[in-house]
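Every protein chain but one is kept in place in this view of the complex.
By written order: A, B and C. Residues from 1 in each chain.
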Amino acid sequence: MSDKPKPMKFPPKAFQLDPDGENLIDSAHGKSYWRSYDQLANSPEFQTFLENEFPPGTMDLPNKLSRKKFLSLMGASIALAGLTACRRPVEKIIPYVNAPEEIIPGVSKNYASTMPFGTNALGIVVETHEGRPTKIEGNPLHSSSMGSANAFMQASILNLYDPDRSQAPSRKGYEVRWEDFTAFWNEQLTAFDAVAGEGLSLLSSAFASPTLFRLKTEFLSKFPKATWTVFDPVSDERIYQGIELASRQKLQPVHHFESAAIVLSLDSDFLFLDSNNVANSRRFSQARRIMSEKDSMNRLYAVESGFTVTGAMADHRLKVPSAQIMNFTIELAKELQNLGIPVEVDLPTSSLTVGRDHITWIKALAVDLATHKSKSIVLAGYRQPAEVHALVFAINDALRNNGKTITCYHPEHTANSSVTEYQKLVDDLGKGSVKTLVILGGNPAYTANENGEFLKGLNRVEHTIHFTDRENETAQNCEWHLPVSHFMESWGDAVSFDGTLSVIQPMIAPLFDSHSLTEIYSLLSTGELTPGFDLVQSTWREKLISGNFEQVWHHVLHDGVFSGSNYQAVRPALKNKNIFTKSEISEQNLPGLECVFIPSSSLWDGEFSNNSWLMENPDPVTKVAWDNVAVMSHSTAAKYHLKNKEIAKFTADGKSISCPVWILPGQADSTVTFSLGYGRTASGRIGNKVGVNAYKFKPLDSDIRQGVRVTGTGRFQIIACTQDHHGLDADKLAADAIHKRLPAILREASLDEYRLNPGFVKEVVEEPDLFSLWKDKSYDKGFQWGMSVDLNVCTGCNACSIACQSENNIPVVGKDQVERGREMAWIRLDRYFSGDLEDPEMVFQPIACQHCEMAPCEQVCPVTATVHTDEGLNAMVYNRCVGTRYCANNCPYKVRRYNFYNFTKDLPEIVKIAQNPDVTVRFRGVMEKCTFCVQRINQEKLRAKNNHQDLKDGDIVTACQQTCPTDAIVFGNINDPDSRISKLKKQNRDYALLGELNVRPRTTYMAKIRNQNSALNKNHFEKHIQ
Amino acid sequence: MSLLNHIPKQSADAPLDIAVPMFEDAPLISGNQSFASVTNRIAGVVEGPTPKMWWVLFSFSVSLLMVLVGSVGFLVWEGTGIWGLNNPVGWGWAIVNFVFWVGIGHAGTLISAVLHLFRQKWRTSINRFAEAMTIFAVICALLFPTIHVGRVWVLYWFFPIPNQMSMWPNFRSPLLWDVFAVSIYFTVSLLFWYVGLVPDIATLRDRAKTRAKKIIYGILSLGWRGANRHWRHYELGYLILAGLSTPLVLSVHSVVSTDFATSIVPGWHTTIFPPYFVAGAIFSGFAMVMTLAIIARKAFHMEDFITINHLEKMAKIIMVTGLMVGYAYSMEFFISWYSGNEFEKFAFINRAFGPYAWAYWIMISCNVIIPQMFWSKKLRTNVAVLFVLSIFVNIGMWFERFVIIASSLSRDYLPSSWDYYSPTIWDISTLIGSFGLFFTLFLLFLRFLPMISMAEIKGVLPQANPHHTMYDKPGVAHQSR
Amino acid sequence: MPIIAGTAGIVATIVVVFGVNYFGSPKFTDTGYRPVQPVPYSHKLHAGDLGMDCRYCHTAVEIGAKATVPPTQTCMNCHVLCLPESEKLLPINQSWAEKKPMEWIRIHKIPDYAFFDHSAHIIRGVGCTTCHGRIDQMEVVMQVQPLSMGWCLDCHRNPDMFLRPLNEITKMDWIPPENQLLLAQQYKIDRNINPPTDCTACHR
Partner (left out) sequence: MLAEFSDPAALLHGAEKIHCEGYTRFDCHSPFPVHGMDEAMGLTRSPLGYIVFVFGLLGAIGGFFLQTWVHTKAYPLTYAGKPYFSWQAFIIVTFGLMVLAGALSSVLGLFHLSKLPRLFDGLFYSERFAKVSDDGFFISVDVKDPRFDCTETHRFLESIGAINIEVIKSE
């Protein structure tokens, strides 16, 4: 946002009680308070705890809960001391004892930091108020976030304030102190010193961090016989294996979509769920965005089994069961060889029979690739076996993409997940050869407990020690449970795919009695707790920074990245011709269904399962929230006589799972897609007992299970879906209406059509000449805010709606309310299908308040609670609203959200802290909606005015715009002809949704263009369905 | 104010039997009543002992009233979330009930005012409790918009009261027009009703036995002495009130209809609404009067005053307005088709064949098809049939409002936000409860006030006319007493 | 008689309406609010007699939304030297010793849904006394203005009488000069003052 990221030498004290934050732990009353929340809710400790420790506002009356109070004098708290005064309750102002220079109460500060995600590092900028992180944004200087953030990054702030995180260490369920553990561990160390670590096993999640890597190596050098296994349920292991198989090198590929004209995605969701998706989206959109019919744009081919966000973006999508992607790739390679592209691999014979016209499809695709040598990308998803990745590497090599559009790096400081090693560990556990097992993060009991072997083994281990943020399924089966700090409470460092180094700096002192992974790693080898800050600094001082350390370090902290630290790109050659061991790949049409397991778009692998924002965030494709479903195609459902929402029983290899069916067009026939991460039992108040645990059915070493039988149970489950897909029900009436309207609602053409007729957008609906019966108010002076959404690059990834939720304190309402159509999202992503029912195209349209100049909602409000400002904002004044809901009825876009209940009433105190102090928290019975982030507008205007500057275009950035990974949303002053927004609105693709109503929305959309291969072209104005 | 100019002439020497030809047959009051007998019969009801039946009915409706109190209490405590409302459908049963009750509230003033202006003497037998019904119906109507808002406690913001925020209501909002129209309608109806009551209360005062009654009725009757120097102002004042209420009664439901007509929701946004709503209001209003009249005349043996002939006349009006409503339904379809507007077209096709088709066809059969039975004189004059039919009409008219509101809102412009609306137990209990409120008030009225205007009845007895032939030969008059 | 009744009725309603919205308004309920503070801190002494500048304690008033109540630290800057023993100062010393924050009682308060920014007003030249009154004459601070929405709007609609030279912002005894209206016009141009009356100016 406004002020540049600032460096931060020490974690700001969230608890100002104690200037030299030694006994933070005691002062936090962590244990007593959180253990027995209810009893203590009104106890004196609790009061003082809140007054002194927590920023104010947490003590407000539930129905008038207001984050603004956070801003109250000196950023200290207000406690309602009851109605002692006759006229109004006495409020206390509690200033600091001595104030930290850094913090000006009420003025937010931004700090650069890093969010470690698997083996990647995502650069972030964190907005803090009085040392309290409230909002995460992408760091523009960082190569893997490039200023954007995805839903997970946005929502990770809520994990910090998760009341279900464990508050203190425990042993066998009894609460203990860290000192107890260090004592215990030192005994262990001495014991294992003798045997060089024999019988000591460590299991950690994958990571990419110089310091952690250093500590790991130190540990292993200290205990050579100890084993250190790295495992994650969702990992890119096979990608690395594949590349290694082909090039004999361990490499990390990074794709430069910005310079690729043709992209072929083989079962890969690189825009949404596969690794590095933020950078991928940003780069992809750069080659996708067009400013006029003269520009050229990239072309995306997607081959996949289930509909993904990537598939929705594709210009040509072919649905192929995941297990047959290999056959497809081989076919493609052969076709390329026929075209004289030297794919130097001995290809086994194979056959493929999917789709109606896949032969022509492959031919056309091959030609396209062949004609775009070194300007194309072929990539496969992590679910595919190593052979596919090896072949893909070979193809890219043959197309001379390697080194051009794809760069590869030797990853350092990185520990990658390995299933085989994990299986070996499980065997060892079973054998009982492991005396002490240390689990560093991760939750194998939930994610990797195939046939219960892991837990069985665990019981045979003498000492089990589990470091994690909460008492999860694994922790419950371990002797020791030790809380790990959230990354925003810890010092650390991380390295991104391309080797960019960055530091993780804490925004707040640990809220509970926990320690950072860095500290824990060093504790394991040294036996004592060293401050994370020192550990990280020593790593950087010794290994990374040469020259003036202090200066560089300062810059690294300030910018959030160590500029110029990225790896040298290597230029690997194809070293291995016979990738395929088998000489014949049979057409893998096993009887029964193919089940594909993907990480949940909301909960990832389960890590975010207690995150209410994500939980309520509907899946972009199915639009289902608060559940995971078995997605299958119409004909598959019909074949097995399954109905939508019917609970079906899937069985294979003696395993079975019962999951509600969700019928979705575009799913490859006889394939079913399950989302992982649901069905947790020890996640917390949000995540427990939601959905089905698909890990129970997933093979440990694969994400695909074949030969699955399914039977309907006749029982149905209530599914909270934010967008009914009428067209699919027998409701022909609705279906017809929708495909009549869709071309006008979501305007779309192929690139050729667009070039043929640049003005097509205006011709879709014939608008009557729009005039009004009165003299219109003129908005020609001062700032006139407007927004433009480029549907051509919007992927529908939901990041905007989570960013909005975080910025605007939007409440979570729960499954029941969502199911009753009362979700509160200010910006929602409408999803439509077009084309035929079995093989449709999918399109997304983000819809927030359109800020109509002639807003129908304003006209009808009896109490002037919603009026128009001179800057063209449709102002919603919560505190004036009586709640007639007339405005919502009269809104043609249905973007107004109503507080049917007091949704923030039952929010745990600690969660309230996550809320934005600059935005009123709405009370019961009032309407709310998108405000164009008016708080940001006001702040920026004030800042400019106070500094006697003019407001520049781009100074004001709305939350959705800021986070959008494809930069699809642009906001600005339409009154300034040179502003980006007014340039966009001048484009011929620009159109107003429902413009024919003459409401004159300030938000306009830019039509979607699909760059279709003329060889495979489809007419775009054909039958639409939703 | 052109009304005033022609008033004196008319009021002075209007021939008694000016009544429109269709009503000439059959005397207005049967059973050869005299002034005294009229008084005895009607005032008798109030003075006589309380019938058991009354207690039964009263306790029943009071218990319903308790249901209302309960549901409203819970509503205010919990929030509007307890109702079935959702995002596309912001208005549900509450507003349906509001429009329904306002509609019913039309008959009373219409009968008293409009028929009075047209000098329809037959109104005298039914206008009193029709007016009472109006007032109680409007009370029920006012209840719903009040409780359906999210924050009842700031409802006073609807009224232009100077305040420290220096904020004012938005006079452009149809909802505000509504507030004014309905509350004013309520006030005027109340005045109208009371003015009409004064002479009869005087009667009760003069006949009162106990001191308490003497005092209460005494105060209420304001010392009415039946002096002609009262009557002359009284008659004119009453006429003026009628003159004022007539445009008012027509405007109220037109204003209510603007809530829908001025908005842009497909299926609401139609110019036909005002006349169509008014017709519907009269339709339902008369149906309700019919229902109550039949109950009342049975319960208190008022057959002589509320003759079958009165009922038939109402039946005819119901049939006529029913046809108007039916015409409006067909016109809506025609216009939406003729407009060529995709959204409008769909709105109505969706009404008839979409998820709310069931409600739509209930509406059609109750409001259009069933009233056609009134073509036959036989059914028209059969009290039982009339009673059943009138109830059907009431049901039908409730569904009309439900169809208009629910079906239009549930599927408007963007298919992405379409959603189905279904009520919860609390919606239902509130509706039932409102009937409790209505009947409680109505029963109290029947018990403590003359349900038929004695003064007016006497006024239309033949012997009330000093120029009547019976007074030409002496003696006849004496017989008549 | 009815005329009397009628007029009486009308008068009664008017009386009730105005009565309620006077006695219910902050003008009546909040102005004059003067709670007893834990420390008998005298603004009269410090700001008045000693003539300390407001900004010595209320540091952030020019840069932030909040004027900020000073931390104990600020008191101790002087009071380690000057009357450290005074028993009036006991709570302060205690707070300093125990590192326990002071609990002052809040006087000027606007609702949570209204967002006020001190810097915006100070930098435009609206002085302290305009809203807070003659603090320098208050032994115990009290609220002198209603701080009601109507009151805010009055000034936002016509700020002329309340704009000062920027160097006299904290001047307690400032009174508008004769040519104030003229000066105001100039200030408005120089400082680009156009006070918003949009809802979103304060409510978001």
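Here is the rule we go by: a contact is a pair of C-beta atoms (placed from the backbone, for glycine too) under 8 Å apart; a residue touches a chain by one contact, two chains touch by 3 or more.
Predicted model, so just to flag it, every value in this text is computed and none were measured.
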item	value
Of A:Leu746, A:Ala825 or A:Val867, the one touching the omitted chain in the full complex	A:Val867
Sole contact to the chain not displayed, among B:Leu236, B:Ala357, B:Ile370 or B:Leu444	B:Leu236
Interface residues of chain A (partner: the chain not displayed)	772, 774-777, 852-856, 858-859, 861, 864, 867-870, 1000
Absent-chain interface as seen on chain B, which is shown	1, 4, 7-8, 12-14, 16, 34-36, 39, 160, 166-172, 176-177, 180-181, 184, 187-188, 191-192, 194-195, 199-200, 202-203, 205-207, 218-219, 222-237, 240-241, 244-245, 247-248, 251, 255, 258, 454-456, 458-459, 463-468, 471, 477-478, 480-481
Hidden partner chain, residues of chain C it touches	1-3, 5-6, 153, 197
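We adopt the following convention: only the chains that are shown with their structure count from here on.
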item	value
Between chain C and chain A, distance of the C-alpha-averaged centres to the nearest whole Å	45
For chain B, residues contacting two or more additional chains	167
Per-residue overlap in chain C, given as positions that touch at least 2 other chains	none
Parts of chain B lying in touch with chain C, wherever the complex brings them together	161-167
Parts of chain A lying in touch with chain B, wherever the complex brings them together	723-724, 726, 731, 733-734, 737-738, 740-742, 745, 817, 820-823, 828, 830-832, 845, 847, 856, 859-864, 880-886, 888-890, 892-894, 897-902, 924-927, 994, 997, 999, 1026
Touch list for chain C against partner chain B, complex	17-18, 21, 24-27, 146, 148-151, 153
